[in-house]
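Right, one structure below, let's go through it.
Every protein chain but one is kept in place in this view of the complex.
Right after this comes chain A.
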Amino acid sequence: MDVSNILADHAEKTNSTQLLVEPDNPLDIDAGFLTVTDPNPIDVESYESSLESHLLSIARTGTQALFNSLFSLPTTSSPDGPLAQLPAPTTQLPRAKPLPKPKPLTKWEQFAKAKGIQGKSKEKRMKKVWDEEKQEWVNRWGRDGKNKQIEEQWITEVPMNADIDFDPKKAARDERHARVAKNTKQHEANVAKAQKAGTSANTEREAHKKELERTLAMSRTSTASMGKFDRKLDGEKKMKGIKRKVGFHDYMPSIL
């Protein structure tokens, strides 16, 4: 049996479909947006003779070219099948929303950045922690949380030198509540700082206010008595952290 004819036929067929009519201008393919643009002028004859077949043929040419480029992209495997890795789109489309503003760093993040500390990020810190005794994952906080372990266990060791009314559960709970309160305070301070930084319109005003206050403080302490005998105004705040420097005459007033 001679299959060479069949093979030749098949090769011709695939070639004729694969090797498309080479257009004058190369097609402009934007694989990132799955878009192909055919910059060749429309052929008037085929357009006027039969519109639908003309449209179908140019669409097929373009789609085949797009598929050629898509199927030659590198792929990664996934549970659902191979995924083609698309390149970044080349066409510039207007965005729907402005670019996200960078979040202001918290005080800790600022410190860590300055010192080059690389801890686990918030996202990487898992909600569950491994419990060696139970041999299972338990919540870091919340219901049956790891942070409530001492409070919830049925028996707790009491140190030898503890007071008679020492309650280990209460101590653990107070400690936990104190941690939560501290964290809340820090969080609020960070939020307030971020809000302050965000309102850039007020910063100039704020700076001016600060400078005025500084000047006022300086002038108030510029008398010999450091403002002790100055006439007070209504609602004037008491100045903090101002001390007279103690001189020689303060100790020995009788000498003079």
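The criterion applied here is as follows: contacts are C-beta pairs under 8 Å (C-beta built on N, C-alpha and C of every residue); 3 or more make two chains touch, one makes a residue touch a chain; residues count from 1.
Please note the rule applied: contacts and distances are computed from a predicted model.
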{"item": "Choices \"Exoribonuclease phosphorolytic domain-containing protein\", \"Exosome non-catalytic core component\", \"Ribosomal protein S5 domain 2-like protein\" or \"Ribosome production factor 2 homolog\" - which one is the UniProt name of the chain not shown", "value": "\"Ribosome production factor 2 homolog\""}
{"item": "Omitted-chain contact residue, chosen from A:93, A:114 or A:233", "value": "A:93"}
{"item": "Chain not shown: contacting residue from A:56, A:117, A:212 or A:242", "value": "A:56"}
{"item": "Those residues of chain A which, in the complete complex, touch the missing chain", "value": "10, 14, 17-18, 25, 28, 32-44, 47, 51-52, 55-56, 58-60, 62-64, 66-68, 70-72, 76, 78, 80-86, 88-89, 91-100"}
